[in-house]
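Can you keep this structure in mind? I'll have questions shortly.
What you see is the complex with one protein chain gone and the rest in place.
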Amino acid sequence: MSVATATEATIGRGPVSAAKRETAYPGWFLLPAAVIYSVLFLLPTISSLYFSLTRWTLFDATFIGFDNFAQFFREPFLIKGLVNTVIYAVVTSGMKVVLGMALALLLTSRIIARGYLRSVVFFPVLVSTIGVGITFTVLMHPTNGMINEGLALLGVKGPGWLTNPNLALFSVALVDVWKGVGLATVIYIAGLVAIPRDYYEAARIDGATPWQNFWFVTLPLSRPATATVITLSFIGGLRTFDLIWAMTKGGPGFSSDTIASVIYKQYQAGFFGLSTAGNVVLFILIAILVVPLTMLLNRKRGHE
Amino acid sequence: MKNRASVISGIAAIVFSFFVFVIPFLFIILMSFKDRQQASLRDFSWPNGFHLWDNLVAVVSTRNWMMVTAFINSSLITVVSVTLLIVLAAMVGFVLARRKAKWNGTIEFLILAGLMIPPAVVPTIWLLQGLKLFGTLHGMILIQVAYNLPFSIILYRAFIATIPRELDEAAIIDGARPLDVFFRVILPLLWPVTVTNIVVQSVGIFNDFTNPLYYLPGSSNATVQLTLYNFQSQFNTSYNLLFTNILLITIPPLIVFLFFNRQIVAGMTAGAVKG
Partner (left out) sequence: MAGLELRQLRKSYGNVEVIKGVDLNIEHGEFVVFVGPSGCGKSTLLRMIAGLEDISGGELRIGGKVMNHVEPRDRSIAMVFQSYALYPHMTVYENVGFGLKLAKTPKDVRDQKIREAARILQMEHLLDRKPGQLSGGQRQRVAIGRAIVRQPEVFLFDEPLSNLDAALRVDTRMEIAKLHQNLGASMIYVTHDQVEAMVLADKIVVLDGGVVQQVGSPIELYQRPANLFVAGFIGSPKMNLLPVTVEAVSDGKVTISSKDLAATDIAANSSGISAGETVTLGVRPHALQISSSATLVGRVALVERLGNETNVNVELPTGGQLMAVLDGDQPLQIGHGIALGFDSSDAVIFDGEGQARHL
């Protein structure tokens, strides 16, 4: 980035030189990271804008305008993937916010076995997504799965979690929440313990009920944590691939496809241009959903 | 009063958490102790005898000790890319936190973009092929560095902003050159956040499935996650082996969790409070 200044500074080291003096914060410190990031991330991202407009074999690309995108919004299974992506992101992030907040409230209260509970809730975050996916695929088996066997003991006939096309996406989302709620919880815990005790004491003197305490103190003051949880899990939800791939591969049919799984399927099928167009669609989707969302979440934070 | 309520809600929480969070792991463990016949029932039952060792040997020796190769590959990718991440991200974080330059805004934008934008896979493959890095561990390492830099930089920059600038100045007066200031004064002080970085990034990279799936095709350079994924179809009649494999790749994160729980939580919640 500033190779020129850096070299200049190295040369100008003599005692009475008029050259610019060396800085303790040389610009070339940015260089190695900048090269790796630009070549392997920025360059492909930018070139994807072009390749998404082509029929592409990796060896040669034929410009076909917006055909790939048109196809994306024409084919029912591709539209399905688009809709599923949004549903999946909304469901998982919504559940993580609500459950994360609830668990955080529970785990910051004076409850026994707090350390054990925190560990147990958090540990799935660190486990391999593929491992979790495989395990739950087995557990959710409609007849042999432990979940339905357990429900049968209670006299309930469990559904075909991953075999029912209307349910498959939500079942995967449920596993995603199971695996990810620990992260939301620890973020909320960090946010909750940072709220000064004074507010609760002031509220108590004002005669607030526990519910008012939550509604007027805890909720507004944990807003930064909420913003982080929503942003993180929403972006994660939109990009999700590995869990879906490990559990349903988008099936049954296309009922649980998301954009990320569509991208992989088109790539496998050799439709590189279409696959890249899927990437651009996902990129645009994230941009138009997440940017306004973060702006909304970070609004009115000046007074904190 | 208060005490009894907290004991009751605590017991309720323990029971609930046992069913929701503990049983799936117990299931994995029990399955890996069973023989093939019993495992095929896929129920929550006590193993008829101790078959863990047999299962382990079977898993590890399958397909020409593929699991061993995969463990070596995954460890190599994790160790090298985390090392690179630490040094490069700390350098960027340092300059970014200390120097008010006109390109800071651009860099910050690129960092946020890197956190949000999904990588464009096929163009990346095309590029890696051009660089003769496709399907190689080197390529995979550089990809992991590129994709995970933004998060590490954010962690480092926030931490460096809390180190007083007078410390750099004292070092400059003492005669330190830029590299001395960074490597002898600043970098040692970053140790807490470096540990956080190591732990969080190692877990993430070790568990990564999507990127090796795209960029490391074929079996010669497979990682543990890829191996597990491939075993899923291969072992669909030997659930005992499948779950032994899951157990095996859960051990590294478990060890990390036992020793560095605090740093992981610190790293993952960094910025949550201040936004």
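Letters A and B mark the chains in the order given here, with residues in each chain numbered from 1 onward.
Here, a residue touches a chain if its C-beta (ideal position, glycine included) is under 8 Å from a C-beta of that chain, and two chains touch if they have at least 3 such contacts.
It should be emphasised that the depicted structure is a prediction, and the values quoted were computed from it without experimental measurement.
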item: Among B:105, B:188 or B:218, the residue in touch with the chain that has been omitted; value: B:188
item: Where the missing chain touches subunit B, by residue; value: 164, 166-167, 169-176, 180, 184-185, 188-189, 191
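Here is the rule we use: only the chains that are shown with their structure count from here on.
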item: Euclidean distance of C-alpha centroids - subunit A vs subunit B, Å; value: 15
item: Residues of subunit B touching subunit A in the complex; value: 2, 6-7, 9-11, 13-14, 17, 20-25, 27-28, 41-44, 88-89, 91-92, 94-96, 98-99, 101, 103, 107, 110, 114-127, 129, 142-143, 145-147, 149, 153, 168, 171-172, 176-178, 181-182, 203, 207, 209-210, 213-214, 224-225, 228-229, 232, 239, 242-243, 246, 249-250, 253-254, 256-257, 261, 264-265, 268-269, 271-275
item: Residue numbers on subunit A that touch subunit B, as the complex places them; value: 1, 22-27, 29-30, 32-34, 36-37, 39-45, 47-48, 51, 56, 58, 106, 109-113, 116-117, 119-132, 134-136, 138-139, 141, 144-146, 149, 178, 183, 186-187, 189-191, 194, 224-225, 227-229, 235, 239, 241-242, 245-246, 260, 263-264, 267, 272, 275-276, 279-280, 282-283, 286-287, 290, 298, 301
